[in-house]
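One protein chain is absent from this view; the other protein chains keep their places.
Labels run A and B following the written order; every chain starts at residue 1.
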Amino acid sequence: MLKIRNYIKVKSVAEAYELNQKKTACVLGGMVWLKMGNRNVSTAIDLSGLGLDTISETEEEFVIGCMTSLRDLEVNPALDAFSHGAVRESLRHIVGVQFRNCATVGGSIYGRYGFSDVLTMFLAMDTWVELYQGGIIPLAEFASMKKDRDILVNIIVKKTPVFCSYISQRNSETDFPVLTCAASLIGEDAVTVIGARPGRAMIVEDTRGIMKGFKKMTKKQREAAIRSFAEYAAQKVPVGGNMRASAEYRKLLVKVLTRRAWEAVGGMKNEY
Amino acid sequence: MNISFWLNGVCVSGEAEPDTLLLDFLRQKGCYSVKRGCETANCGLCTVLMDGKPVLSCSVLAVRAEGHKIITLEGMQKEAEEFGSFLADEGAEQCGFCNPGFIMNVFAMLKEIPDPTEEEIREYLSGNLCRCSGFVGQTRSILKFLQYKKAQKEGEE
Partner (left out) sequence: MKYVNQPVRKSDAMSLVTGKPVYTDDLVPKDCLIVKILRSPYANAWIEDIRTGTAAQVSGIACVFTYKDVPQKRFTLAGQTYPEMSPYDRLILDRHVRFVGDAVAIVAGETEAAVDKALKRIKVKYRVEEPVLDIHTAMDHKTLVHPEGNWESKVPVGADNKRNLCASYTEESGNVEELLAQCKYTVDQVYHTKANQQAMMETFRSYCYMDHFGRLNVVSSTQIPFHVRRILGTALDIPSSKIRVIKPRIGGGFGAKQTAVSDVYPAFVTWKTGRPCKLVYSRYESQICSSPRHEMEIRVRAGADENGIVRVLDVYSLSNTGAYGEHGPTTVSLSGHKSIALYRHLEAYRFAYDVVYTNMQAAGAYRGYGATQGIFAVESAVNELAAQMHMDPVKIRELNMPLEGGPLPGYPDSPYATSCAMDQCMVRAKEMMDWDAKYPCRDMGNGKVRGVGVAMAMQGSSIAGVDVGGADLKLNEDGSYTLGLGCTDMGTGCDTIMAQIAAECLETSMENIVVFGVDTDISPYDSGSYASATTYTTGVAVMHACEALREKICALGAAMLDAEKAQVDFDGEYVYSSDKKVSLREIAVKGTCGNTQELQVTRSHSSQISPPPYMVGMAEVEIDKETGSVKVLDYVAVADCGTPINPNLARVQTEGGIAQGIGMALYEDVQYSEKGAVRNNSFMQYKIPSRMDIGSIRVDFRSSYEETGPFGAKSIGELVIDTPSPAIANAIYNAVGVRARELPITPEKIAMGILEQEERE
């Protein structure tokens, strides 16, 4: 059971940072994950009074406050249009509406959970995180960093044009994913993200350049590239087994989902 | 910690530990309709409205309710009777234990989506588990309730 000794609703991020330097302190997100653990928290730091629960949009970027609920993210029309529905698709299987009204995007990203649909999705856009001390760094970098005592303030999605498709495989509709996959053209770059391997989501590095120039490929070239890249991803992405599925099945899924996600992106050609 | 918030339209205050969950606080305040079906935010039985949005009261610290508006089924008795009678006419209330959380989320859904399709109903309410009914009777009751509301509205016009 979660035990909390002190609760402080902070007046500033600086105060939160200060309090969070103690190892036993903890920043509260939506509490859905936190409360399941057996933690003893000396000071629970609540950011909910700082107005960090909104999504603001400028010409260049979306700035998503860390306390924005997953549900607000899901029903945000601008993000939905920008991601071609992928953001909504990545969220709608997560337990239920009430759960997503509680869970925060900051909590999901900060936790860097292996099963995270959210991390998979955001890695497939030009996403940056704003840390109080660490400044603004790419999400991919943040995802591979060790957890420290910094405060995640905002998630920034640059409006580099994105053509994106998100697919997850689940044993039942609201279960954790067996595998997640996002395929995305970010500007000219073809980015593939695989998550719930069951390890943390990762960008599949295209060392052979199979997908290079995808945007300009003919239909036939695309089909060939997609097939070959799906095979490549299945060989390359490290997968494991857990109670939901074996490594062998996940390997198969990497191939199928990668191919399908890219086929969907390929199908958006008229919009490029 | 002393906290105060609006509970079913009335300002209440009381002592809560920093780790008291809203669910337990609400039951202490006599809102017994709020049920716990799991400890992992998966069943939806503890659903209440916080500033009009459905949340899992098992995952909200009581102290975080400070200054907010919380509505439980105790605060929506008339509406509960109205919709509940449709549920009862299908026999789909069954054991009744999941009913309060389910009905609260039905109200939240209808506020967001006044005329939902069956698919939208399934998706919006997917976080409300029920082991008795197999869900289809619940869906029937919602669809019939919507029809009734529509007819009522048309009658007024």
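One rule holds in what follows: a residue touches a chain if its C-beta (ideal position, glycine included) is under 8 Å from a C-beta of that chain, and two chains touch if they have at least 3 such contacts.
The model shown is predicted, which means the values in this text are computed figures rather than measured ones.
Chemist: For the chain left off this view, which of B:Ile3, B:Leu22, B:Leu45 or B:Ala65 is in contact with it?
Modeler: If we include the chain that is not displayed, B:Leu45 is the one touching it.
Chemist: Contacts of subunit B with the missing chain: which residues?
Modeler: Missing-chain contacts on subunit B: residues 32-33, 35, 37-43, 45, 72-74, 77, 80-81, 83-85, 87-100, 103, 121-123, 125-139.
Chemist: Contacts of subunit A with the missing chain: which residues?
Modeler: Counting over the whole complex, subunit A touches the hidden chain at residues 1, 36, 96, 169, 171-176, 178, 243, 245-246, 248-249, 252-253, 256-257.
Convention: only the chains that are shown with their structure count from here on.
Chemist: How many Å are there between the centre of subunit A and the centre of subunit B, using C-alpha atoms for each centre?
Modeler: Subunit A and subunit B have C-alpha centres separated by 30 Å.
Chemist: Sort out for me which residues of subunit A touch subunit B in the complex.
Modeler: Going through subunit A, the ones touching subunit B are 2-7, 9, 28, 30-32, 35-36, 41, 44, 46, 48, 71, 92, 95-99, 101-102, 173-174.
Chemist: For subunit B, which residues count as touching subunit A in their complex?
Modeler: 1, 17-19, 21, 39-42, 44, 47, 50, 53-56, 58-61, 63-64, 66, 105, 108-109, 123-128
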